[in-house]
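Heads up, one of the protein chains got dropped from this complex, but the rest are sitting where they should.
The block that comes next holds subunit A.
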Amino acid sequence: MPSEETKESLIKVVEVGRTILHYGWIPLIIYVGYTRSTPQPSLIKLISPLA
């Protein structure tokens, strides 16, 4: 059984990871999609619903 300090740091690590996932997931998909697509689209077409 891990000690109290280990548990607390584990919970902190999970919390930080969750926050990174929350704010970083959509930018990550857009970055991966933008760099891997063939042909590369323009940024304005990526974000705007009308362009």
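Annotations
Convention: a residue touches a chain if its C-beta (ideal position, glycine included) is under 8 Å from a C-beta of that chain, and two chains touch if they have at least 3 such contacts; residues count from 1.
The rule is short, and it goes like this: contacts and distances are computed from a predicted model.
Hidden from the displayed complex is a chain whose UniProt protein name, among "Translocase of outer membrane 40 kDa subunit", "tRNA-splicing endonuclease subunit Sen34", "Translation initiation factor eIF2B subunit epsilon" or "2-oxoisovalerate dehydrogenase subunit alpha", is "Translocase of outer membrane 40 kDa subunit". Considering the complete assembly, subunit A touches the hidden chain via residues 2, 6-8, 10-11, 14, 18, 21-22, 25-26, 28-30, 32-34, 36-39, 41-42, 45-46, 49.
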